Structure formats: C-alpha cells, structure tokens
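One structure is given below, encoded as structure tokens.
The complex is shown incomplete by one protein chain, all other protein chains being positioned as in the whole.
Our next item is chain A:
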C-alpha cells in the first residue's frame, strides 16, 4: 500500500469553485475520514483522484508520482449507491473479472473470484448471480470486492454506507475495519456521518466550502475540535445537546 497526497487541489466548474487549494495526505495503511455537508466538495475530491473530475490546479500524487488518469487506476473508488454501481446485466463474477489487472485462465479466474468474495464475507456461489438477486448490503460488498480485484494501492470510499439500512451498515463497517487490519489498506473514507467516521478512521479531515478547516487524529478532531465549524457539526448531532425547543 502507498501514500496518496493531494497538493493544493483546485476544482472549478465555470465560476463556481468546488475545491479551493485542498491539501491532504492519506498515509500508508491509514484510513482518513473526510467529513462535511453535502455540496462541500467531498465527492469531488475523490472523483478528482481517479480522473473523473478535471483538476483546475494542484496535483494528486501517489508515492510522489502523479496518479494516472487513464487505464487501470492504482486508486479505486467505491460509490454510494449500490443499486447504480453494478451493471445489472453482468454477473457478480463477470464484474469482478473485468476489474482484474491481468487476464487469467478459467480456473485461476474462478479461484481469484472466490478469494475476493471470501474477503468480503460472501459465498463463492454468489459469483453466478446477477445483481438483482442481491440485497443492498451484499451489492455493496461486491462493489468493495471489485475495487479490491484491481489490486489498488489506495481505496476511496464515497458514502458507502449511507444508502444502506442501519443493520447492514454495521456489517459493512466491520468489513472495512477487517480489511484494513488484514490487508493494510490505505483508504479515504468519505461520510457525512460523524459516528461512522469515528468508528473506522484513524484521522479525520473536515471539509467546509471547499477548504479543509481541520485535520488530525480522529480522537482529537472529534473529541477536542479546534475549528468552529467542527464544533458546529458535532453540536448538531442528534442527542449531542438537548433540542432547545423541547417541551
């Protein structure tokens, strides 16, 4: 695994600046949580790292070299909506095989598919199923397995649990923690849910209006926030402070 670093990344659409000189480092084997409100540029940062959003300025480096934005990316992304991220016409096995870096023989391919499915705690028999036969949580596991199939150096997870039911969310979060422990993955974990980020991330970056306003170890940022906006976010959590209009 490797280090992904954003240097003064700027993304602009027309006159609208989405990301304004964002610098951030996802260190080797670390999970960095990225939090902020919708529209603050969280997803754009991830999309820029895989070449889906054009940079207006700055650069994104993987171990000191620019991330290639054609061909197979060494940085893989998992998306929010598990119902949109799998091709409905391809079986789970075909989707995984497509992401593999080298063309394998039939038996080697099947073994690799079984290995990947086992990594995400799915039965190897699922390889023959079409996505329509899977639940949301199972689809999201397949999406994770597909990202792993490309043998990435860094994984970007963009709100991967927010479309899932709470009981399924727990299983996916456990999986993320297992994978980091077993595979030593470097990961940028994007979420608007502070409790979820607290559970999986080593470090947290707070993004507000296209700028990183606070970055540091999770316990420090969420336990003793220094920036007003972080405090504002924490205070808004349900149960954090009693509703002031409560009867």
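One rule holds in what follows: a residue touches a chain if its C-beta (ideal position, glycine included) is under 8 Å from a C-beta of that chain, and two chains touch if they have at least 3 such contacts; residues count from 1.
Keep this in mind: contacts and distances are computed from a predicted model.
Undergrad: Leaving aside the chains on screen, match the unshown one to its UniProt name from "Ketoisovalerate ferredoxin oxidoreductase delta subunit", "Energy-coupling factor transport system permease protein", "Peptide ABC transporter ATP-binding protein" or "Phosphoribosylformylglycinamidine synthase subunit PurS".
TA: Cross-referencing UniProt, the chain left out corresponds to "Peptide ABC transporter ATP-binding protein".
Undergrad: Quick one: say which of A:55, A:92, A:150 or A:179 touches the chain that got left out.
TA: A:150
Undergrad: Per the definition of touch given earlier, which of A:2, A:31 or A:85 contacts the omitted chain?
TA: Hidden-chain contact among the options goes to A:85.
Undergrad: For chain A, which positions touch the chain that isn't shown here?
TA: 37-38, 50-52, 70-73, 75-77, 79-81, 84-90, 95, 98-99, 135, 143, 146, 150, 165-167, 169-171, 173-174, 177, 192-196, 198-199, 222, 232-234, 236-240, 243-247
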